[in-house]
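As structure tokens, the structure follows; a few thoughts come after it.
Removed: one protein chain of the complex. Kept in place: all other protein chains.
Lettered A and B in written order, each chain numbered from 1.
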């Protein structure tokens, strides 16, 4: 049986429909009229659920699954018990996600936490703000002077939209966010507790006390960006801070002033970009990556978890380490140091009188 | 004299009562009827205060303390000036905390920031939400449709409790938190500015733009958990994210989707668990520990500050480093590298013509 979910299922599918939507190939004897009403992991799935297996570590669970249908590859198909409809796919997880996105379409975009329709009577919208049709404003949200909110956009509870901010269509701004000095495109999702557009960190250091540098730039967030909970994006100093189209940023990341993040980048949790960092398109930063100021990461480059980038990363390369370097070189150094310490230990064990 | 505190003292104790509550042994000549009304560090304590000394670095301060009574070990007792009541305890700090918890019982659990009794007229509680007896709801809190709040629980100012969320008895949800798609047990404390239950970070990466994977799981937080300010816990993808009974999480931590955190774990500040990480019971993660996806840390294992865990950690082991390994091995590598660099430096100094 499908686990409890906070999200309603909006549709269900026959095996025939799944085949048609995903291009999967039904194994011999598959009941094409069988209906799947839910999705579940292979070890928890019930007779009404679609599941998937794409890695060897789930092959054992496949043997005892009670799923109604399973998307998998030829390699694992033979493990499926009798009575389970097996659908062969080159990328079983991708096919599974295609179906999941349809069954749980309501989970693809945050909705009102209060069931609000229109503007909550508890919200405060400045008379000079402009709200397009079909905007939802949750309780206690604050929309400042001259802000403009596009059609279909949700402003979450306690979100603060500053003066002159523009937000496009079909966006969702999470609870307790503050957004100032920012222009946002369409279909942007910002999860709860983000702050966007506050001052960058700029001072002239001085023995008599540090002098604040005014931060007069903006933040520009292009279409289809998604920003995880607790992430901070500072506005630019005299340039803008820019997040390119389709980029996805995870929780608790820091984007400093004047950063230019390209299109379709992935920035995993707790990563930090110092000021004036450039990420070209399709960069992937592993979790807790840190990048020092005025550094460029080239198109399609990848960093391993907890990389510390002290210099430019060429396009297409995979880097890791502290300081970060090409991954292979980094791993050679990890191994070389292990061997060095092991030799030193052996040597010292060979001469116990010296220890 | 006791320093200023924002917290009221709820009781005071005679030396005899302290002896009875802690099992400490009074030194010769102790005045058992003396009353202690406060607690303070050894260098700041006055005649009405109980203090403690358990480490050599505080022995000097003990010599000149003005405390009324001091919990300490035999090793340091001789340093106490005349007139200070000395109480011997095997674990002086533990004994001190026992008394502190009684004198400052009001500091053990967050209270209303507005002195609210019942539901603030400024809060917004959905008609379909169910509040048990003795619930406190601070100004501008939002409690969504069908949410259920247990007896004695405090919902802080501006906290947002989403649709269908269940919170047990005697919990405290801090100001500016958002809690969605979550079930919470009893006596759970969540400090201000946490976001619990938002989407996990899941996409199919794609050269044409990344496809969002719906996140339909929940967050389950068991009894007696405490969560520090600014921490984020994402809901599961198709499983749940689970925090086990009695686990304590510090500030600004990231718990990714599908993580299973065991019972009575300690996760120190700014640590990050990627998706599908398992911590078994009684794990202790030092500050800024990072763990990559699909990794397991065994029962009772410990990580040093800023460990980066790239593989499973066996139960009971103490690991550190980047990538993390058994602590002794890590420290041997630190020393081996230091020696290598020192040798290289000496060599280069010996051959100045080559540098």
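Going forward, a residue touches a chain if its C-beta (ideal position, glycine included) is under 8 Å from a C-beta of that chain, and two chains touch if they have at least 3 such contacts.
Only a predicted model underlies this, so the values are computations on that prediction, with no experimental measurement involved.
Screening B:14, B:128 or B:229 against the full complex identifies B:229 as the residue touching the chain left out. Screening B:32, B:108 or B:205 against the full complex identifies B:108 as the residue touching the chain left out. Interface note: of A:68, A:110 or A:144, the residue touching the hidden chain in the full complex is A:144.
Note on the undisplayed chain: of the listed residues A:49, A:186 or A:234, the one touching it is A:234. Considering the complete assembly, chain A touches the hidden chain via residues 124, 126, 140, 142, 144-145, 158, 160-164, 176, 178, 180-181, 193-195, 198-199, 201, 203-205, 207, 209-218, 230, 232, 234-235, 238-240, 252, 254, 256, 270, 272, 274, 290, 292, 308, 310, 322-323, 329, 332-333, 335-337, 339-340. Of the residues in chain B, those that touch the hidden partner chain are 3-7, 39-41, 44, 93-94, 97, 100-101, 104-105, 107-108, 110, 113-115, 120, 122, 138-140, 156-158, 174-176, 191-193, 224, 226, 228-230, 245-246, 248, 250-252, 264, 266, 268-270, 282, 284, 287-288, 305-306, 322, 334, 337-338, 340-341, 344-345.
The working rule: only the chains that are shown with their structure count from here on.
Averaged C-alpha coordinates put the centre of chain A at 27 Å from the centre of chain B.
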